[in-house]
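Excluded from the complex is one protein chain; the other protein chains are retained at their positions.
Let's turn to chain A:
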């Protein structure tokens, strides 16, 4: 469910946060999350994403600025009155209660009748296919099962907004992928708003409507996954999301969006100017390994090509990954599909590589 227009269900308005009065962990955060949106806060640890989530949940107070939920300022609302469901990294299932008691807890503190509680608990457990485990203790469940219970508990009292703090971090890869799918389908079916925090870019890309990439207390880019991946706005985002090749150089020619970049060894490449203003400026051209081509017929006409020397080729099953020496740097990577009749590159081989100018993005040098 993609949000239709942004009605600002959750709004961070000039929010700043400092723990010690010396440094800002969150620097002037402005973010508006639409109703029904699945928004992911992605970033390395210490980037301020979890702090933002905790401020939204009410466990941290904003040093400055305002956080609004459904139009209401919630800065001074204690966590238990915010009505926000939350899934924790370690699940935080109460170990001294059974699964059923865990789920009934939020209903009980809301003073719901026993019959109502029962039916809601059963409904929530069925929703995550855990109906059989009602009388078990959390310790008797596997990680994936605990994850489902934590999810059901955060949803059982019908919150409008659900926060998830790296909920899949402790699961193995296969289970994680499965749970990603389940969380996504729960989100689609229930129409809830989800704010999801993770440092796993794969998770962020597969699940989100929009991703806010955090670094150094700021949102570096806020965009849907495809835009974020294909059109990173700065070198941090380009480096953080997916694998990227970086070629440093100087702007030689600038014609609107189209730019030509002179590399250190004198070769010329094509690129799209992103945050570049003038000729002669230093730049870092970023290009995805899977967008690099070495067969001339796959490149647009008139593309500049450069010389590459194959260092090694790694067989990865579905794809092949070639590491090459390009423009004096040893770690230029190219990925190509492992199809029948694919050209097998050999170490030491010299090839000409090139790309569609749209795929190479000339960014500010870091």
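Basically, a residue touches a chain if its C-beta (ideal position, glycine included) is under 8 Å from a C-beta of that chain, and two chains touch if they have at least 3 such contacts; residues count from 1.
FYI, contacts and distances are computed from a predicted model.
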| item | value |
| --- | --- |
| Undepicted complex member, UniProt protein name, chosen from "NADH-quinone oxidoreductase subunit NuoE", "Fe-S cluster assembly protein SufB", "ABC transporter permease" or "Paraquat-inducible protein A" | "ABC transporter permease" |
| Of A:57, A:151, A:292 or A:313, the one touching the omitted chain in the full complex | A:57 |
| Chain not shown: contacting residue from A:153, A:187, A:288 or A:361 | A:153 |
| Which residue of A:32, A:63, A:89 or A:329 touches the chain not shown here | A:89 |
| Residue among A:79, A:169 or A:248 touching the omitted chain | A:79 |
| Footprint left on chain A by the chain that the document does not show | 57-59, 78-86, 88-90, 92-96, 105-106, 109-110, 153-154, 157, 163 |
